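Report on one structure; see the data block that follows.
The other protein chains are all here in position, but one chain of the complex has been omitted.
Let's turn to subunit A:
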Amino acid sequence: MDKITNQNKKNIVIIEDDPELQKSLFAALSVDFNVFQAHEGEGGLRAVFDLKPDLIVLDLILPKKSGFEVLEEIKGKQEFKEIPVIVLSNLEGRAEINRVMALGAKAYLIKAYYDLAEVVKIIKKEFDK
């Protein structure tokens, strides 16, 4: 996990199992934020509970614990349920999108349709609210 943090920057936890997507997201987001990375669901959940970040970027298909379960557990805890979660996935089924939004995610972004710059913009906008 990335230990270098800047007090003035917001903290983001990225839970993404694909190493390449993880690296690109890290490169794009670490300019403006303190980024912490997890590669599977259980580790991601631990990172969220330990760090209580300002925002979570969550993939859905994840080893050990799926993104759905991670989201459910975060939203089930009083202390963490207000943290905005942005789901980034390449699944595009109506059922999956509905399930994620019903669980209380802020946004459902399909990776294939978004440039990195757009993802960064959406996250920044979330903090401007």
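Quick note on the criterion: a residue touches a chain if its C-beta (ideal position, glycine included) is under 8 Å from a C-beta of that chain, and two chains touch if they have at least 3 such contacts; residues count from 1.
Following the convention adopted for this analysis, contacts and distances are computed from a predicted model.
Per its UniProt entry, the chain excluded from the display bears the name "histidine kinase", taken from "Electron transfer flavoprotein subunit alpha", "Pyridoxal 5'-phosphate synthase subunit PdxS", "Cysteine desulfurase" or "histidine kinase".
Considering A:Ile12, A:Ala47 or A:Leu60, the position touching the chain not shown turns out to be A:Leu60 (whole complex).
If you put the missing chain back, the residues of subunit A touching it would be 17-21, 23-25, 27-28, 41, 60-68, 89-93, 96, 111-112, 115-117.
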